[in-house]
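I'd like to ask some things about the structure below.
In this view, the complex is presented without one of its protein chains, the others remaining in place.
As written, the chain order gives the labels A, B and C, with residue 1 at the start of each chain.
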Amino acid sequence: MIALILRRGALSLVTLFLLVSFIFFATEVLPGDALDVSLSADEIATMPAEVMARRKAELGLDRPILERYWGFLGGLLSFDLGRTIITRAPVADIVAMPLRNSVALAGVTLLLALPVALAIAMAAAQSKGRALDNAVSGAAIIGYSIPEFVTGLLLIAVFAVWWPIFPATITASTDDPLSVLLAAAPLAIATTIIGSIAYLGRILRVGLIEVMAADFVERLHLSGIPRWRIIWLHALPAAMIPGLSAAALYAASLVSGVVVVEMVFAYPGIGAELVRAVTRREVHVVQAIALAAAICVVLFNLLADLGIAALDPRTRR
Amino acid sequence: MRAALRRPAALLGGLLVVLHLAVAIAAPWIAPFAPTSLLDAPLEPPGATYWLGTDDLGRDAFSRLLWGGRVAMLVAFAAGAVAVLGGALLGLAAAYRRGAFDDVVMRLVEMKLAVPTILFVAIFVTGFGQSVPVLIVAVGIIQMMGVVRTARAAGIVLMEQGYVRAAQLNGESGAIIILRELLPNVADLLAVEFALRASSALLLVSALSFLGLGISPPTPDWGLMVEDGMALLESEPALVLAPALCIATLVLGMNLAAEGLADALGLDAARGGGG
Amino acid sequence: MSNFSRRALGALLLLPGLAAAQGAPRRGGSISVAQCSANRFVASAQTARHPYFTVDLTTRIPYNALVWVDRQMRLQPELAIDWQPASADQSVWDITLRPGVRFHDGTPLRAEDVVASYELHRQRNFASGQIQKIEAMADGRVRFSLDAGNSEFPYVLAEYQNMIMPAAPVETIGNTGIGTGPFRFASTDPNRIAVYERNPDYWREGFPYLDRIELHNREGQQETALAGLRAGQFDMVMTIDPRSVRGLQRDADLVVDSGGGGHHYVIQLPKHPGSPFEDKRVRQALALGVDREAIVRLVYGEGNGWVGNDSHLVAADPNFLAMPRLPRAEAVARARALLAAAGHPNGINLGTLYWSPQSPEVGRYFQVLQETAREAGLTMALEQRPADGYVQFRTGENDLSKGSFHRFAMTAVGPRNPGISLFRMRGDFVESGHWRGAEHDRYMALYAEAMREGDAARRREMFAAMQSLLHEEVPALLPAGTMTFSVRRRHVQGFEFHPQIWSVRFDEVWRG
Partner (left out) sequence: MRWGWMRREVAVAEPVLQVRDLCIAWRGADGRANRVVDGVSFDLAAGATLGIAGESGSGKSTLARALLGHCRAGSAITGGSLRLDGDDLAALSEAELARRRGRVMAMVPQNPLASLTFHIPVGRQLEEVLRLRAGLSAGPARLRAVELFDQMGLPEPERLARRYPHQLSGGQRQRVVLACAIACDPLLLVLDEPTTALDKTTEAQVLELIRRLRRARQGAMVIVTHDLNVVADICDQVLVMQHGRIVEQGPVGAVFAAPREAYTRVLLGAALRVEEASRAAPALPGPALLEIKGLGFRYERPSLLRRAPLGPPILDGIGLSVARGEVLGVIGESGSGKTTLGGIVAGLLGGQAGAVRFDGKPLPGLAGQRTREQRRRIQMVFQDPLSSLNPRRRVGDAVMRPMRLFQGLDQREAARAAAALFEELGLEAGLLSRFPRQLSGGQQQRVAIARAFAAQPDLLICDEITSALDASVQAQVLDHLAAMQRRQGTAMLLITHDLAVVWRMARRVVVMQGGRILETGATEAVFRNPENPYTAALLGAASRAARAGRPEQAEARA
């Protein structure tokens, strides 16, 4: 197990290094830089060229790309994420709270969606090919087929405007306690949950159907063990195993991938911060967020591995 | 294929996709007006001339609806094809070569998982512009990495097959083995992958359009119509609901078709759709 | 004695021009405001209160500048009560500060604060680079020395970043958020929320009315902001898309305010060898062929926009010189005739026009432009580019020797005074399409003369002559523009929107 964790760690470091380099150079080839995009057309129309050049030099934007790259890597090695280019603020300060909020949103979503997805998958797997299964899989596919922003806007129209029982947009602050923030975000959570249930339900259903066809299920059936017991005690843990890695990747992608939901509901998460950082060309913030997202992938994968190890004794050595 | 069509859900899915495709292809001939012409006063109610009324620039909403799937479908299907072809070749090559090449490919796949999709597209679009070919490549690469994993897993199994080993023992080149021996045997898998990738690409494109990174005006596009129409949702709901319904039925059709195809081929569509 | 100072002296204590509110204003209460315009800055916790890193719309909540521009684009005193050129060529200006003003922390406003503030602006603000020297003088006066004559310099003092902050080194000035404005910062969530509370010592006696303003940033997310408005979370949403106006006006609970003017777009026409725009007749044909009224009617709605005159001036500007209007059929006929004369009897393909979603309606704007130009035989393709990095993209490398030139592309233009706006058509700037030749030289000579001219009426004549030159030469196309809009619930009163969003004031807003 420890060897596995070490191995994963080493691989992840390689991935992270590639990722950091990719983002650095990818953002470098884009037209303009942080200063340019911080100025409006009106301002550029009036700003003399020499003033522009002086400001670039002040911000270090005129240094050769490799020099900046090494500087950035050096900073990373000493756990310094750097500072924003324009405001010279520590990047860690900008990223920390939105990251917390996104992890919380992903966590709550998963926590609420998993049991529902599980129940749906079990209902469907128990009656494979019959009306209930068809209805549930159909609903899952439909849930999977509707763009998130449509779901979100519809939820707002129904539950905030026509029948105002929930807030339409989140007015809580980035650094409010999580309880306050999440309480202000019922529709945002509902939107991510709807998509998650559809996705997780599909994966779990397939896993469960597969396991229900396994030899050990047949043996138990032929021993006269009741069906509920077979499903709960024998099949379910086995079905969770292949689903776990997929669920972990999904959870990791939720952290940085709910950009649309964050935008629609103004949830103060890392996805919206990322969009802002990209459009403002704040390379260091983009880097930090991408790193955080990558670390989430690594961590969730590790959690999945641990979960699999707990469920599947064959992987423990 | 025939077995897939015997399932009612898959049949419905296939019909939806074929219908949408047919309309998209035939749009220039069957649409009563050009989709971009400013014909009349804005927001005319539905009537004999304009079946769905006019939009807020005075264009025929019905004609725009008929045209509205063309580019999105082009991007989705082309990106699906890029993803499936590229992903299959890369995945099979990784399965064939293993070793360092495999390691590099798998790191790339992992990297893609770690880079948020939006960031990836934003960098791509900012660098190369927001044109249809750029979108196809960007969305194709995003979808490709999942295919790489699937194709590699299938390839590793195939590499153990006698006919691959026989070819290796005869000293056949890697390209021959990948193209002759491996690729034809993952065709079923790739057909399902294609349907899944195309539907997921369509969703992604609509999300990107929503964020302003996807298809851009003056292209008539359902996603843009939904986004545009949201401001008028209360007074002109049809301008939002009609294109939204089109997107939903098309994606639904592709998903149902993928599921049915996978079911018929004994594959696992849900897990293929992840990653 | 200049026009400015006379008017300024007449308005020594009270700001005129703010419309009277319905009924007797009530004191107290709080409102929650959302705004949708793009904020170009990434603020951190340290800088969230700095005037450079707050949303443009909100700078005049905690801060004041020396001068304010009213809805008719006229200069009004704010922290300065008088401004006078101190040299005949208009290159030295003396400003008299309003007496008795205190910052939020209780310290009085001194000339040194203005000097320190402008040390920052001189280095950072796009329009303040012309300031060579700032000196604090006796009896609350400040002297600005410019690099050249600028008769419109007081407009610079009203620019959105040029707020007055308590003196501090350039590196740290402004971070405290302390200003002289009607409200002071209570809390901030960078890029997201700012909460302001009433400044009891505001220099405008009796103002403000409100106790508290909560500002929520919903940049680019108008639908969410409006949903919040309808759901009762917000009392007001600012800078909304003109297209939404029609629907919002139908709602009896809501009031839509127009700023009476706003931004528009410049389409730069590259004039390098081989470009179709090298030929003046093609440019003129384009100016005639684009149906400007149709853009206003379809994109903005009747009365919500205005027809441009191919200069960077907005129609709200008193110096704006409207172009002669032709019936549509005649304009198209003339455009076709010009094209035929230029050797394109069957019309001409102008290539790809690049655009960027700098405001929500741009996409529709250029679709109408494309369609109406087609009627006159001018075809073009449209290609969207991301807003991010766009200004550089349209500029290109601009190296003719390498065969690279700037692009046939649009850019947004803000509502500013002629001194800033008309300067944008200078030949060495990309927006003029690198306009060259005798007419350009005449244009720039007129500009230089106007900038040295102290008399407003004479200046106005020169500006008119410059605009006429542009009508004839069409170095760039500026077809039409929009008003700015905001929407509020009925109980929010005393609010007026502004063509320059950074000049919006909340002093007189009250809650009914």
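In this text, a residue touches a chain if its C-beta (ideal position, glycine included) is under 8 Å from a C-beta of that chain, and two chains touch if they have at least 3 such contacts.
Just so it is clear, the structure is predicted and the values come from calculations on it, not from any experiment.
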Chain not shown, its touching partners among those shown: A, B
Missing-partner contacts on chain A, residue numbers: 7, 10-11, 14, 128, 213-216, 218-226, 229, 233-234, 237-238, 311-314
Residues of chain B (touch criterion as defined above) contacting the omitted chain: 3, 6, 99, 103, 161-163, 165-172, 180-181, 184-185, 187, 264
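Keep in mind that, in the parts below, only the chains that are shown with their structure count from here on.
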Centre-of-Cα separation between chain C and chain B, whole angstrom: 42
Rounded Å distance, chain A centre to chain C centre (Cα mean): 39
Mean-CA-position distance for chain B and chain A (Å): 22
Junction residues of chain A - those touching two or more other chains: 30-31, 153, 157, 263, 278-279
Contacts with two or more other chains, residues of chain C listed in rising order: 220, 223, 386-389
Residues of chain C touching chain A in the complex: 32, 34, 40-47, 53, 124, 126-127, 129, 187, 189-193, 214, 216, 218, 220-221, 223-225, 227-228, 230-233, 358, 386-389, 391-393, 411-414, 416, 420, 423-424, 429, 431
Chain A to chain B touching residues, read off their complex: 11-12, 14-16, 18-19, 22-23, 26-27, 29-31, 134, 137-138, 141-142, 144-150, 153, 157, 199, 202-203, 205-206, 210, 242, 246, 249-250, 252-253, 256-257, 259-260, 263, 271, 274-275, 278-279, 286, 289-290, 293-294, 297-298
Sites on chain B touched by chain C in the complex: 36-38, 42, 56-58, 122, 125-126, 129-131, 212-213, 216-218, 224, 228, 230-232, 234-235
